[in-house]
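All protein chains but one are shown at their positions in the complex.
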Amino acid sequence: MEYKLYIAGDFVKTDQKLTVSNPYDDSIVGETFLAGSKELDLAIDKAESVKNEMRDLPSYKKFEILLSIADRIADKKSELALVLAKEAGKPLKYALGEIDRAIQVFKVAAEESKRLPKEYFSIDWTPAGHGKEGLVKYFPVGVIAGIAPFNFPLNLAVHKIAPAIASGNPIILKPARSTPLSVLELAKIIDETELPKGAFSVLTMDREAGNQLVTDNRINMLSFTGSPSVGWKMKTNAGRKKVALELGGNAGVIVSDDSDIEFVVKKCIVGGFAYSGQVCIHVQRIYVHETVFDNFIYQFTEGTKQLKFGAPDELSTDVSVMIDEQNAIRVEEWVKDAEKDGAKILFGGNRKGTYFEPTIITNTKREMKVCALEVFGPVVIIEKFSDFDEAVKSVNDSEYGLQAGVFTNKINEMNQAYNELEVGGVIVNDVPTFRVDHMPYGGVKNSGFGREGIKYSIFEMLEPKLLVKNADY
Amino acid sequence: MEYKLYIAGDFVKTDQKLTVSNPYDDSIVGETFLAGSKELDLAIDKAESVKNEMRDLPSYKKFEILLSIADRIADKKSELALVLAKEAGKPLKYALGEIDRAIQVFKVAAEESKRLPKEYFSIDWTPAGHGKEGLVKYFPVGVIAGIAPFNFPLNLAVHKIAPAIASGNPIILKPARSTPLSVLELAKIIDETELPKGAFSVLTMDREAGNQLVTDNRINMLSFTGSPSVGWKMKTNAGRKKVALELGGNAGVIVSDDSDIEFVVKKCIVGGFAYSGQVCIHVQRIYVHETVFDNFIYQFTEGTKQLKFGAPDELSTDVSVMIDEQNAIRVEEWVKDAEKDGAKILFGGNRKGTYFEPTIITNTKREMKVCALEVFGPVVIIEKFSDFDEAVKSVNDSEYGLQAGVFTNKINEMNQAYNELEVGGVIVNDVPTFRVDHMPYGGVKNSGFGREGIKYSIFEMLEPKLLVKNADY
Amino acid sequence: MEYKLYIAGDFVKTDQKLTVSNPYDDSIVGETFLAGSKELDLAIDKAESVKNEMRDLPSYKKFEILLSIADRIADKKSELALVLAKEAGKPLKYALGEIDRAIQVFKVAAEESKRLPKEYFSIDWTPAGHGKEGLVKYFPVGVIAGIAPFNFPLNLAVHKIAPAIASGNPIILKPARSTPLSVLELAKIIDETELPKGAFSVLTMDREAGNQLVTDNRINMLSFTGSPSVGWKMKTNAGRKKVALELGGNAGVIVSDDSDIEFVVKKCIVGGFAYSGQVCIHVQRIYVHETVFDNFIYQFTEGTKQLKFGAPDELSTDVSVMIDEQNAIRVEEWVKDAEKDGAKILFGGNRKGTYFEPTIITNTKREMKVCALEVFGPVVIIEKFSDFDEAVKSVNDSEYGLQAGVFTNKINEMNQAYNELEVGGVIVNDVPTFRVDHMPYGGVKNSGFGREGIKYSIFEMLEPKLLVKNADY
Partner (left out) sequence: MEYKLYIAGDFVKTDQKLTVSNPYDDSIVGETFLAGSKELDLAIDKAESVKNEMRDLPSYKKFEILLSIADRIADKKSELALVLAKEAGKPLKYALGEIDRAIQVFKVAAEESKRLPKEYFSIDWTPAGHGKEGLVKYFPVGVIAGIAPFNFPLNLAVHKIAPAIASGNPIILKPARSTPLSVLELAKIIDETELPKGAFSVLTMDREAGNQLVTDNRINMLSFTGSPSVGWKMKTNAGRKKVALELGGNAGVIVSDDSDIEFVVKKCIVGGFAYSGQVCIHVQRIYVHETVFDNFIYQFTEGTKQLKFGAPDELSTDVSVMIDEQNAIRVEEWVKDAEKDGAKILFGGNRKGTYFEPTIITNTKREMKVCALEVFGPVVIIEKFSDFDEAVKSVNDSEYGLQAGVFTNKINEMNQAYNELEVGGVIVNDVPTFRVDHMPYGGVKNSGFGREGIKYSIFEMLEPKLLVKNADY
């Protein structure tokens, strides 16, 4: 099946073809195209030309557009989920969950579009302001470039598209080359709404166009989700643009002595192995209090054994392949390196093509790649701690800081974790993988710059403007 | 010493004299006057006549006035504390603390006067609102009558005066007959500032004037702190006025098994016996987990024994007399009744004139007056519980609901206490007696109506007004 | 057709029948029942029994319930509009508009149910608060009694029901005796949702039950829309309950010299005569700048002549009958009195049964009932002014203060109107009849107490509770 690119209301082909295949069996999922500078230029021109129209859309109109997108996605849910499952190699049950979340993002964006921030305040704190009052409204920043990753090809794109519409900004979305199809399906849906043409384009890009996206002065903001190295370089090259970066992590979990181990293990297995760990907030490092460590290891290993491997498009599949063989090989090497260096593999560790087994490791050292870097694969390390301070330090001993999980019923441990963990979000009694779409989401240190989560993305896509006016004139 | 009443900038005498004496030794602290309807009428007239001027005071002017009051109180701190200690029979160290809090209330009110609530929002959620936006500013309600109790004669009056000024309302304050002097001292201070004359009056009143205060249509709001029976009747008779009621309580404390008993006991002794328990949020009922009960009882009794009785105007005094003999006798009777009915007095229980000993009781039943009613005296009951649910139910088993304290390090107990305790405020790891002046404060059930705490009082003293205006006209 | 009352999930009959007839032709619209104390007691008991369940409903559940009500109303829109048109004698186009607004109220309530107010703040402004932080969540007040008027029998009931559900409170609704049917239709709709049974009852009541509703201590809040005399008496008898009163008005409009008269006249004719002026914010008094007065009078009269009289259930009808003959006679008398006293009737003035003609009067005096009281009929007075100050004073010269309209393009006139008009809402460049459902709505002076408008009603249906907790424990 052929998917055309979407530029400002037109579905177009280019002379650069792109084939998208299923990493599970290498079957072709669809054919699409790469845009070059010419197509990108057109998309930017069109986006600029609807800036004022987008800025002036009344609340009820933005609300209607966003809700109608949500409704249409819901109508095509199973179709979309299948495309997504195949292009990303994502087990169907998780693909279906992703569609549900994309629907929720559009619905929440619809609600938030009516609640853009506005401040009204007294100016007369000194005689200089006598008789005056102030209003701050937040205006759209302008043309936004959204760059989405392969791992949640629909929902992480939607986390840029929906807030852009809600805040009155045109957006050009660049999906990952390996997974552009679900978002091109979304383009068909959006095209049927009353969103002004030009306010939304989807372009898979060649390298030149990709670079231009970062440097072009007509673009006012970059919103990027992807790898740290690419992201930080983008910030340097962005010129006057605003930049939002959602990068990776090697999320840690602390399991205190009073935890319900059965509950915790169940959460951690999903957090560790869902979509083969190819999740920014995948559970990578688990620190367990010594009094419950053995029990934890036992239950965790037993639970992991139950995971069912299979094709992504089957509902019963728990784990499937990785996005490509290159990544599977990388993970295999990191695990082998760790083993060579003294780590003990409690379960898994083997690769077969694009499939890498759910893998549990202990006895690691902090410098091992499986600890220090973002493994982005189905690998979990589990270590023991004896006091809470030590566990906090272990989680912080990382270049990354996205989210962390803490299982405890102690107020003081909750407080300490929140005050001291160097992350964007501390999840108490759940895994760091926890995310609902309206919460603020983003990392510190190497993990990112700025926050997403509809209301928060919207805020970053706006520019305050002050009105000082007479109140008693 | 003679204290004149303060009406709209004038210090006046009336033909009804009022003598204020020290409950410790019956010595005369000062002489003042009772206002009748004539004086009250004048105060109301003057208040009405400055309504618009008060409404239109710029922020910087209100800020300056409020800060200058705070500064002047600080300058006269020891003098004011002495008057307060003597008229109220309040140990000097607590009287000094009360002055400090009154200063803080004026300072915070100064800051909040610049931050009155204002909302700006989109109206165009449906086509009917196309092109329009909304502003809500909060305007002063009008003339306020403040009625203050004897137990914190300065600070609880200030909790009405300072927010009234901050919100741009004139206020007429009626102090308790037993303790009018410290607030008449405050009138001298305020008179020296640039507050428009008429915006503040202080009148001790005869019964007729007191009734008129409640029913007079020119008064737009009643802010009352005092007994439940008087307060609720006032609400009935208030006509169209807004009403805020800060009434009594019989505050409960829960001590969980993981608490640091030494720390808890120290807090509870102050909460139970400071100013002889004549405090709305005095610690009256303590529920202690059975595993730490005996230790708690022992330490609490030992600690109570250390309290030093003395004259209110001596710095070393921990406990002194009650406000009058009538109240001391009442408390004595309640304690005797409880004992007759099976309760066990662990310490104290005796009266000598206006002095009633710090008293600890256990083995009580819920219907006993020392449990069920507001004892407003130096009496604490301590009972044992075996599970947290039971403790929560015991605290809730009361007509009152002001504040409660919970000592625990367990997240689930904190959550349960907060969700289920029927009170205005749950204080975790401190006594219910905890109050800082900017926090919202007030009760549910029989304990009150509305909230104080500067920002919250200000909000209750304001009336929203909407402006719907064109945004793109 | 027979409509049963709705008590906590059961549709019930009583032994007191009530016939509802169409004021246009006296035809029977339906039969229903009056509840007595027995039925009310049951409704209150059931409401109390689901208080905790309602308090603990998760956001997503309240959201789903409220949205599903909105969707079901939309499905039955024409059916509901017809019942409403007939029972109220309301022209169908306005009845349809009212259904749309009721849908909107449930939708907005759904959104707001996820956004209940919550405050988190630092407590450590003085050393007394060291190491502590504060949280204020707002909990449901308890059982609410909603009392709705005849003029918007559905939407003004919904303005109580939807916020009650959104805030987690059970509600018992008492509709007007003349117009109970549309809200009994709504009961059928709500009964099909997952709202806990007991959280909603609809009872038309006999006098005894009506009185009990006000005085019963198990009810925690009264939310009343109706006449001032009944409302204010209710406040007096309400005991400890919270009270919200939406009462009447005699809304004024100011037309400045720079106004577009054609635009203004069009707005004012709808504001003055829609639903025969039986609207709290009906345009009753218009003050027009002398330079445009004659033109205004001419166009207004011509426009009024075009209004088409007819049956309420016909789409082409602009004006129809009043709610009953008694009211039509009252309006007739007021108009005759005014004429006798020197006023000049420019158009209309005649009655035929329940129909009273759209009527335009000038040369009035402030004491005439058509000026000073709430006419609640199709009568508009139009007077001339020469300066803006005078116009503001004229609008303020009233016992009422609900909303006012000001047509002007001058910043200083807008500011003056907003600062000085004694009303709940100032509508610039539109009539005072302007209302969208999410804006704060309510009056000052004799016109009311508190505010409605979903978010604002929700706030009034909540009680703050403070949690003071350790942050660094």
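Note that the chains are named A, B and C in the order they appear, and that numbering of residues resets to 1 at the start of each chain.
Please note the rule applied: a residue touches a chain if its C-beta (ideal position, glycine included) is under 8 Å from a C-beta of that chain, and two chains touch if they have at least 3 such contacts.
Just so we're clear, the structure is a prediction, and the values are computed from it rather than from any experiment.
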>> Tell me which of C:T126, C:T193 or C:T301 is the one touching the absent chain.
In response: C:T126
>> Using the document's definition of touch, tell me which of A:N22, A:S68 or A:Q104 contacts the absent chain.
In response: A:Q104
> Where the complex has a chain not shown, which of A:V12, A:A74 or A:V136 is the residue touching it?
Replying inline: A:V136
> Which residue numbers on subunit A touch the omitted chain?
Replying inline: 104, 108, 123, 125-126, 128-129, 132, 134, 136-137, 232, 235-237, 239-240, 242, 409, 414, 418, 423-430, 434, 436, 438-441, 444, 446, 449, 451, 456, 463-470, 473
> Since one chain has been left out of the picture, which residues of subunit C touch it in the full complex?
Replying inline: 56, 58-60, 63, 114-116, 118-122, 124-127, 129-131, 135, 137, 408-412, 414, 428, 472
> Since one chain has been left out of the picture, which residues of subunit B touch it in the full complex?
Replying inline: 111, 411-412, 415, 419, 469-473
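We take it that only the chains that are shown with their structure count from here on.
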> If you average the CA atoms of subunit A and of subunit B, how many Å lie between those two points?
Replying inline: 51
>> Taking the mean of the CA coordinates per chain, how far is subunit A from subunit C in Å?
In response: 45
> Using mean CA coordinates as chain centres, what's the subunit B-subunit C distance in Å?
Replying inline: 37
> On subunit B, where are the residues touching two or more other chains?
Replying inline: 125-126, 129, 137, 409, 414, 428
